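Once you've had a glance at the structure underneath, I'll fire off some questions.
Note that one protein chain is taken out, while the other chains of the complex remain in position.
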Amino acid sequence: MTPHMLTRSLDRGATIFLAVVAACGILIPLSNLLLPAGSFLQVPTYLVALWGKYVCYAILALSIDLIWGYCGILSLGHGAFFALGGYAMGMYLMRQIGSRGVYGNPILPDFMVFLNYSKLPWYWYGFDMFWFAALMVLIVPGLLAFCFGWLAFRSRVTGVYLSIITQAMTYALLLAFFRNDFGFGGNNGLTDFKDILGFNVQAEGTRAALFALSCLALIASFLICRAVVSSKLGKVLIAIRDAESRSRFLGYRVESYKLFVFTLSACMAGVAGALYVPQVGIINPSEFAPGNSIEAVIWVAVGGRGTLVGAALGAVVVNYAKTSFTSGMLAPYWLFMLGALFILVTLLLPKGIVGTFNAWWDQSKEKRTAETAASAAAEDGVTEPKMAE
Amino acid sequence: MPANLSARLYSLLLSLFLIAFALPAFAGPFEDAVAKFANDDYSDTEEAIGVVASSGNPLAFPIISALQDGRLMADPDSKKVYVTGADGKSIDAATGQPVASVPDSASAVRLNNRLRRSVDAAVGGLTLMSPDVTTRIQAAQSVFKSHEESALDAVNTALAKETNKTAKAALGDARAAIILFKPDATEVEKLEAVATIKAHGDQEALAMLTGMGDQPASVTKAAASAIASIQSSLALWSTVQNAWYGLSLGSVLLLAAIGLAITFGVMGVINMAHGEMVMIGAYTTFVVQEVIRTRYPGLFDYSLLIAAPLAFLVAGALGVVIERSIIRFLYGRPLETLLATWGLSLVLQQAVRTMFGPTNREVGNPSWMSGAFELGQITITYNRLWILVFTLAVFAILLAMLRYTALGLEMRAVTQNRRMAASMGIATSRVDALTFGLGSGIAGIAGVALSQIDNVSPNLGQSYIIDSFMVVVFGGVGNLWGTLVGAFTLGIANKFLEPVAGAVLGKIAILVLIILFIQKRPRGLFALKGRAVEA
Partner (left out) sequence: MNVMDTRATSAMLYLDGVHVSFDGFHAINNLSLTLEPGEMRAIIGPNGAGKTTMMDIITGKTKPDEGTVLFDGVTDLTRLDETRIAELGIGRKFQKPTVFESQTVQDNLLLALNVDHSVKGTLFWRGSRAESEQIDKVLETIRLTDARNRLAGSLSHGQKQWLEIGMLLAQDPKLLLVDEPVAGMTDVETHLTAELLKEINKTHTVMVVEHDMTFVRELGVKVTCLHEGTVLAEGTIDQVSSNERVIEVYLGR
């Protein structure tokens, strides 16, 4: 009986989640655009951008939950896929600046002129076309994840070893992107974007549209994740998470499963990064910092891993807290709080918010059913209620 | 060392000045020559340099060195020449009498490149006779570099008088350099000179031989073979240099990783706050030095000897607290341990930032760790050398501790079979706490050493954590020897890649190579095999 209830409660959670995201995706942009500025219900533009950022983080959290929550792969380098997606979008946005840059070069972005590039590096070709950039947003992180995963999973690098080498991966990329001669703007990254698909990135309408699009992407990601985890493949993933070698002895090619889900997850992280960049207006190498990736993992842990809804919720809650604290007088204490959050969640709330709530809900429901059954049994005069084995 | 030397030179200059003041000036060719500086004519200036340098006048050195530094002021109207000292006071160049001020019409005597060379040579010649042996060697070396023909006589004179072996060799080199470029030197002399320069054998000698211009065929031939021999010896020395840098980096890596080899390698606990233990060790050193500086300045040279055990205790105690309050609840959940200890590292960093501020703190080198010495063509700094020695000592002590002490035996027992160890009466939880404390304490000691070569800031640990994990993973978990080999391999590989690929790309290449290596040998270089590994 329990699993049915579990599925039902999850389904209800999923429905609520989708409804909330869809409502936000529609109402927030509408309120921002249609209501007069300063009115009580009007969402100011800076908040639209801020919440848009949270939504992108939620997609990143979903992608981490898919591999960590369901397949036991703890990636400490997912920030790298996020950043790569972001850079792909950033490159498109740079090319859109055209001759409006400080140096007015129609082809070369400002930083290349500054660094005396004579021509566009070959890997910047094609990024003036949106469809190409959009494709790269998926392909670049996906390909990296595929190659990395192919090497790692095939030789059965698991657990903390995998975590450490994913961290090394993002660290290596961090060092690489910091270099000026790498051709991605070095330290400063890519910024000063002008427009996207012909719309001014700073304009309220564009921001509202990007927000709505992010919500749509979150919904799509959620549905994809849900489709994956509720298929038989999802059961195999959980089997691999719980008893990897047992799954092998049943004839499952564990590395293929891990590779599939890792690559899928990296693509999702890439999409999140691509939506993030036009909303925050910059992408720089610090996005590759190992700390960012680990922070994203803690969002998932706070919300509850292996619940999907929890991952998204965790991303929003933790980042909301971060924004509130780091902008106030408590700013110096934020790192204490974040650190404490890591420790307390792992020690005291291992299932996260949603996981704990689900467990509590199931328990209380079971209790209620048992009580009803007991009272019904008593009325019937049957002395022995059905006991568990 | 360089600071030291310039101080000596400065004092020498000062004494020369004093001599100059003491002696009465006498009129003659010297004064006439000095006046020529005021003509603002390169050939006059050259002549003046020659006369002044060979005059034997005590003012010669102040004048020539002032000319070199652009402090020789000449007034074209009065034909008076002044030497302005570094302290702003001026003297009349011809008489050595102090003057109240240099007239506004005076300007610095101008030099061109050719003149600058003769000035350098003249300065060299003037100081070749200095009573101070270091100055003489320096002077000889500067003549060697300028190989100015005008210095030949001075060099010959000096060579005849010189008794110091090093100075004599330097003068010999200088003489050879001059002869090599002297158009009217005989072939035999030149061949001899090539041989001497070949023996000199460094980058400069190489440049000199390649750039010596037209020479008799036999000299060119000898030079070519000398070039080849110098090049191969330089290549050898650069390999030695890289190897030394690699050993040095390896010792730093080992130092940072060795504590991790205990907590991660032996206990299997992923401590992401390991780097912060290193940082705390470094800050302990800072505090110890602060106290010494304000209370017992005489003890400064012993500051590290005091800080090392203290850092071990502070970091070790903190480690025990961490194990008891956090880690022990997470045994068997490595991924959660990783997250919790990462959180801990944020807290520790922020705590240190709050207490000591976010900027770098000054940690000084005790005198026995400052300076450097030359070994053939390479320079070895004492702090790097001491760190290598220190690291190996820590490693040896740790190894001995694991092998010969009761705690070491218990630690190995608990790691190999926890349940069996418990049933044999070993208090496993006590051993866990002590093991973690030991690993953390060693990280603290590492911090003491790293404070000598790195910036002491709250981010100190962050820069080592990934490298340390790489070392342990590469070397093979659970094997201290693996950590040793891993650290030195990575250190040396990194330093040999650096000249080829550049520092950052070299580091990236190493990371990529490790990632590829782990694919091939997931358990590292020295992997344990068998069923015990499964857990």
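Should a chain be cited, it is by its letter among A and B, assigned in written order, with residues numbered from 1 in that chain.
By our rule, a contact is a pair of C-beta atoms (placed from the backbone, for glycine too) under 8 Å apart; a residue touches a chain by one contact, two chains touch by 3 or more.
A quick note: this is a predicted structure, and the numbers were derived from the prediction, not measured.
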Of A:Leu50, A:Leu175, A:Val228 or A:Val280, the residue touching the omitted chain is A:Val228
Of A:Leu93, A:Val236 or A:Leu313, the residue in touch with the unshown chain: A:Val236
Omitted-chain footprint on subunit A covers residues 1-4, 228, 231-233, 235-236, 238-239, 242-243, 245-254, 256-257, 260, 389
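Here, only the chains that are shown with their structure count from here on.
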Tell me, which parts of subunit A touch subunit B in their complex? 74, 76, 148, 151-152, 154-157, 159-161, 163-165, 167-169, 171-172, 175-176, 178-179, 290, 294, 297-298, 301, 332-333, 335-336, 338-343, 345-347, 350
Under the definition above, what is the set of subunit B residues touching subunit A in their complex? 270, 326, 329-330, 333-340, 342-351, 354, 466, 469-470, 473, 504-505, 507-508, 511-512, 514-516, 518-520, 522
